[in-house]
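Here it is, the structure in full.
All protein chains but one are shown in place.
So, chain A:
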Amino acid sequence: MEQNAETRRMLPDSEAQPKRKEDRPLKVAPPSKKKTNKRFARGLIYTALTLLAIVCFIPFLMMIVNATRTNGEIMAGFSLLPGTALAENYATLSEYINIWNGFKNSLIISVSVTVLSGYFSALTAYGFTFYNFKGKNAMFIFMLVMMMVPAQLGLIGFYEISKTLGILDTFIPLIVPAIATPFTVFFIRQYTQATLHISLIEAARIDGASELRIFHTIALPMMMPAIATMSIFTFIGSWNNYLMPLVLLFSPEKYTLPVLMGFLKGSQVAENLGSLYLGIAISVVPIMIAFLFLSKYIVSSISAGAVKE
């Protein structure tokens, strides 16, 4: 609406308008003017959208730029021109932490979690969809109810059972629980019910294939789109998880990237801002690059997850 008012204000200058008021309505309608009006509005909207996109990106840009500048330069003032201290900052950073080790740990955990969660959720969803056994519905409803329970509720008990089992300070309590991911089971089951018909499975049974083999060769490939959708979230969730590894891991060489970032803050690296920025940049840039290639899938996954029901 603002832009309308502005265009109207501009009109008297750009074109000689009749002074008499009753003549004006005749002049309002011509299509050419409507077009300029619309073009103006669009230009304004594009500018606003670009500004918003810049706001989204500029903290990362500052991070990358500052990662190449010395501590003194960063303290002296703000600049968007890269400096020359990248190697120096990296050397300082490496003195205190091994960031690539954190990277490796995060990758091992996230990939294992994604694979386990995808495979076992599909297995469970298949069991719930194609067999009729006693207590099936009760079990499914119980699972749905437990889906609402936040992870923090069992945090202390989870820590205690890990202690009892002697798996504290290992990756096991971070990876194995992924076998039971109720929401993924639920999502894959919904998908399977809609896309995979029982007749296909019965046909394979007549051909003499075993139940597990049918699952692996026929059902699993057909469930793949649903598994892939959930896998993106599982991976991102695991990669970004901070609380669990913070509670369960004690040895610095086992720290995941998020925990290492927290560790970085309290360490002496924090005194050299350039190195600190570089550490953050190393944790962020690979995700940004991956996003560049995957953004389309991620966006459609988010939409699918929400609009499904």
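In the analysis below, a residue touches a chain if its C-beta (ideal position, glycine included) is under 8 Å from a C-beta of that chain, and two chains touch if they have at least 3 such contacts; residues count from 1.
Criterion: contacts and distances are computed from a predicted model.
*Asks:* Select, from "Monovalent cation/H+ antiporter subunit D family protein", "Sulfurtransferase complex subunit TusC", "Sugar ABC transporter permease" or "Peptide/nickel transport system substrate-binding protein", the UniProt-recorded name of the complex's unshown chain.
*Replies:* Its record in UniProt gives the absent chain the protein name "Sugar ABC transporter permease".
*Asks:* Looking at the whole complex, which of A:A91, A:I161 or A:A228 touches the chain that is not displayed?
*Replies:* Looking across A:A91, A:I161 or A:A228, the contact with the absent chain belongs to A:I161.
*Asks:* Out of A:F171, A:Y191 or A:W239, which touches the unshown chain?
*Replies:* A:W239
*Asks:* Tell me, which residues in chain A touch the chain that this view leaves out?
*Replies:* Against the left-out chain, chain A lists 38, 41-42, 45-46, 49, 52-53, 55-57, 59-60, 62-63, 66, 74-75, 77-78, 120-121, 123-124, 126-128, 130-133, 136, 139, 143, 146, 149-150, 152-161, 173, 176-177, 179-180, 182, 185, 205, 211, 215, 236, 239-240, 242-243, 247, 257-259, 261-262, 264-265, 273, 276-277, 280, 283-284, 287-288, 291, 295-296, 298-299, 302-303, 306-307.
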